[in-house]
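Quick one: this structure, given as structure tokens, is what I'll be asking you about.
All protein chains of the complex are present and in place, except for one that has been dropped.
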Amino acid sequence: MSRMNMIQAINSALDTMMDRDPDVLVFGEDVGYFGGVFRCTAGLQEKYGPTRCFDTPIAEGGIVATAIGMAAYGLRPVAEIQFADYIYPAFDQIVSEAARMRYRSSGEFTSPMVIRSPCGGGIFGGQTHSQSPEGLFTHVAGLKTVMPSNPYDAKGLLIASIEDDDPVLFFEPKRIYNGPFDGHHDRPVQPWTKHAKGEVPDEYYRIELGKAEVTRAGNDLTILTYGTMVHVAECAVEETGVDAEVIDLRTLLPIDVEAIENSVKKTGRCVIVHEATKTSGFGAELMALVQERCFYHLEAPIERVTGWDTPYPHAFEWEYFPGPARVQKAIRKVLEIEGVA
Amino acid sequence: MSRMNMIQAINSALDTMMDRDPDVLVFGEDVGYFGGVFRCTAGLQEKYGPTRCFDTPIAEGGIVATAIGMAAYGLRPVAEIQFADYIYPAFDQIVSEAARMRYRSSGEFTSPMVIRSPCGGGIFGGQTHSQSPEGLFTHVAGLKTVMPSNPYDAKGLLIASIEDDDPVLFFEPKRIYNGPFDGHHDRPVQPWTKHAKGEVPDEYYRIELGKAEVTRAGNDLTILTYGTMVHVAECAVEETGVDAEVIDLRTLLPIDVEAIENSVKKTGRCVIVHEATKTSGFGAELMALVQERCFYHLEAPIERVTGWDTPYPHAFEWEYFPGPARVQKAIRKVLEIEGVA
Amino acid sequence: MKAKPLSLHIPEPKARPGDTPDFSDLEIPSAGTVSRPAVDTSAKAMHDYAYDLVRVLDDDGNAVGDWDPKLDPDILRQGLRAMMLTRAYDDRMYRVQRQGKTSFYLKCTGEEAIACSQAIALQDRDMMFPSYRQQGLLIARGWSLVDMMNQVYSNTKDRLKGRQLPIMYSSKECGFFTISGNLGTQFCQAVGWAMASAYKGDTAIAASWVGDGTTAEADFHSGMTFASVYQAPVILNVVNNQWAISSYQGFAGGEQTTFASRAVGYGLPGLRVDGNDFLAVYAVTKWAEERARNNLGPTLIEHFTYRADAHSTSDDPSAYRPKEESERWPLGDPIERLKDHLIGLGQWSEEQHDELAKELKEQVKQAGKEAEANGTLGQGPQLSAKYMFEDVYKEMPWHLREQRQELGV
Partner (left out) sequence: MKAKPLSLHIPEPKARPGDTPDFSDLEIPSAGTVSRPAVDTSAKAMHDYAYDLVRVLDDDGNAVGDWDPKLDPDILRQGLRAMMLTRAYDDRMYRVQRQGKTSFYLKCTGEEAIACSQAIALQDRDMMFPSYRQQGLLIARGWSLVDMMNQVYSNTKDRLKGRQLPIMYSSKECGFFTISGNLGTQFCQAVGWAMASAYKGDTAIAASWVGDGTTAEADFHSGMTFASVYQAPVILNVVNNQWAISSYQGFAGGEQTTFASRAVGYGLPGLRVDGNDFLAVYAVTKWAEERARNNLGPTLIEHFTYRADAHSTSDDPSAYRPKEESERWPLGDPIERLKDHLIGLGQWSEEQHDELAKELKEQVKQAGKEAEANGTLGQGPQLSAKYMFEDVYKEMPWHLREQRQELGV
């Protein structure tokens, strides 16, 4: 057990898997000697040599295509896309190739690979270093999409992703690399060392994909969220003083529909929170699932708290970022129906 | 007024606009001399010369990038992507560039351009000639997404799209190029000549983007749909004999929320039909909108009838295609609540 | 001084329907004139090969020059047979599509020498990442025609379970990577596969094929870049058959230079070869294979050939090119040329040829019967639609299980 931030936990997951399995290769832009612009791969080249952890050309499509070819050979590549905002040049390879390889060849060729990529805002990165494109990938059959909210999960989920026999998109909310950000940007940053989930085993462990976690049990309403927004939601709940159940989805596809159903059927109310733009974001699918499965239990309209339907603008970081105030408002709105303020 | 199928109507829209505006250029793979693999641009090169209508390299990203540059210069390019399944190599240029040009330059540079692309299944095209990726683009701020369901609308909407000052994705359901397919693949094909919407003015006219059309008025439930599925839905309604209101959305973004709200508040029941895969498809957003805005009017869970969450498989065209039987089942499910079978 | 107005250049092929095709401006060097460099020659010393044309068979059917691979007549007959079988297969499958037994077919007529000789030149464990026009690879390796037909028919014995468009074969056993309908995507995947092989200290190399038109795709550039940077053991082939559906190769850059010359900018050797010359293709492939196998890096090969027939069953080339163009193609027909060579060697005769043609036609016919017994698209026995939901993931997630139940399969 060590105290780790999310960068260290991810690094530890990669290290653990490279150590266990010589077929795990790690590569991407600036990933090798330098160890990645966020340092997630620091030390791996030194430890495992340049053929196990290396830099690539700046060609996201090429990185993913290369990973696909390696995976078809039998390796387990872990490719980094430096920012999720730069994943689009690889979109075709992900959507048309990795996602369909098993299907179109009826299992003759598969794509056991992980694409890691830092996502989300909160760092004044402007519109090209802040995006949350996860929703797009959940529309594509054949892909799995994962987003951890803390170091413990990050390591366990990344290991499970590397061991998974299907292609996994692994999005890392960069805002919480160093600490559990609750959206109060004007308060001192909390480090992971003070958070229970900053306690991370040094050795191998897995967190099964497709399983959500109730990070706060409650009875009055359900908050469905993931990534950075877990902390924002928890903070908003605390500040509102309501008895909300907060569910950290962790895996978006396949989604843990049981956990969602159980909770919403219990609470009858639901708020969905994500950082990505609203229209056709993953929140829409969550809302659809809840209304399809819990319709007769719902006591109020489900609310979405999301990024606005605009690019992420540099100067308006905190007006864009769906912080605790907006989550609180939604909580109140969903509850007010019965007079609870 | 002429009788036109959808190919002719699209051709007529392009012809009309090329005639009116020398800044309208039409290009894409096999679009020039040959006139397009679906013949939508037939005769245009001959009429307007090879610098107005021409072939391009097979590079979807390059086609869109070139269009963006032309649009920035001041032209109004209309680019064809030969199949919607092949739009992904252009995803980055569409999402990161065309969509954000106006925003990031605060209006100094804009992308008035149209990307036309045949979409959808029903032609035994297998997984790479059958996709309906429209939902992906509705998640991207800055884009407009249009899908006509008949020749009359196709021409009017395409003209409005070309005249629009923002980038428009214009998806053409190839299954209905030649006739209004209602999903009964085992019956003789109906040609457009027998359909009221096959009557198309030869001259210029516009159908405003963002406006849905009630193609069948009704009181018992609302069916939200677009493209080929409009005809499938109408057929299912007829066969069920229910008094359904069918709304052809025509533009997905910006969506005509008023039309949706008015109808669902009236009927209290809603079925959403599209051909694209279910999870995180545009149906999820529609469902979210309806539940957010009509929650207290809803008398039953909203139902989705969509393509399955698999690639579009060659041999199972009709098991995959969401035909009238599945729509009927959903209609019955939504109505059964009150005993109406 | 006021500058003159600019004007936009749009490439245009020499001849359109109604014109008389004219290939007289094509520079076609005589066979045997190009020297064969050592396999460890530096890329930079090889620029000329990107513009020249390696040819072994001369106009009289003799094998001449440095590049003559001096193949055993048995191998030549094996190659001839493979090409003829490919053509016979194509002919039948084209017809069955026309008869409505499947939705789509695509021939490689005129281009048989490329896939057939390369399949023989490569080793069994090498992985081939083809485009859709390399059915010859499977056939030359003796892969079951019935199995191929089952795929074309999406029938009950289709190993791909009806999921893929006809001709999008996959055969790991045969070293034939699953074909994608998306042009070019496999080019850089082949590089990744080759890198994996090199990483593992394996001895298998990879090869990939794209058409002239496809060189414009992003993945072509990715493939070239990654191959160059990591010096991957891979053979990258451009099959320049002059046409990309209705667009002539000028729309991919062929008006300005050769496709082989693309190699120059990545520091790779690029060779141009007469794609209708079985021996020349074999020899150049062997050269590249030896180079890759000895860890000397990747090679780009441009196969100069002509798509003698329609793009596919969805296409009618008479709408965009002169009907006689294919007959005027100055590099001839690959089958005729190898036949003439073998006859010249005294290793083959017209009679044997006719007999073989008949035999192969019969072989294809028999295979066709066998395959059709397993069903054709929409006729006869059909696959269960349950296969639609399998293999999306290794394990079926709940939502697909629910959807399968909804469909009731």
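We call the chains A, B and C, going by the order they appear; numbering starts again at 1 in every chain.
Everything that follows uses one rule, which is that a residue touches a chain if its C-beta (ideal position, glycine included) is under 8 Å from a C-beta of that chain, and two chains touch if they have at least 3 such contacts.
Please read these numbers as outputs of a predicted model, since none were measured by experiment.
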One chain isn't displayed here. Which of the visible ones does it touch?
A, B, C
Thinking of the whole complex, not just what is shown, which of C:W67, C:Y105, C:Y132 or C:Y230 touches the missing chain?
C:Y230
Chain not shown: contacting residue from A:G61, A:G107, A:G281 or A:P324
A:G61
Among B:G36, B:G121 or B:G142, which residue is in contact with the omitted chain in the full complex?
B:G142
Please give every residue of subunit A in contact with the chain that is not shown.
29-30, 32-34, 37, 50-51, 54-59, 61-62, 85-86, 88-89, 124-129, 278-279, 308-311, 313-316, 319-320
Touch list for subunit B against the chain that is not drawn
25, 51, 56-57, 59, 61-62, 65-75, 77, 89, 92-93, 96-97, 101-110, 141-142, 144, 164-166, 210, 253-255, 257
Across the whole complex, list the residues on subunit C that are touched by the chain not included here.
2-11, 43-44, 47, 195, 197-199, 201-203, 205, 216, 218-222, 225, 228-233, 250-253, 255-257, 261-268, 270, 293-295
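One rule holds for everything that comes next: only the chains that are shown with their structure count from here on.
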Quick one: most central chain, C-alpha centroids?
B
Subunit A to subunit C, mean C-alpha position gap in Å, rounds to 42
Geometric centre distance via CA averages, subunit C-subunit B, whole Å:
36
Cα centroid separation, subunit A vs subunit B, in Å, comes to 32
The positions of subunit B in contact with two or more other chains are 61, 85, 88-89, 127-128, 279, 309-311
What residues in subunit C touch two or more of the other chains?
161, 163-164, 168, 180, 182, 218-219, 392, 399
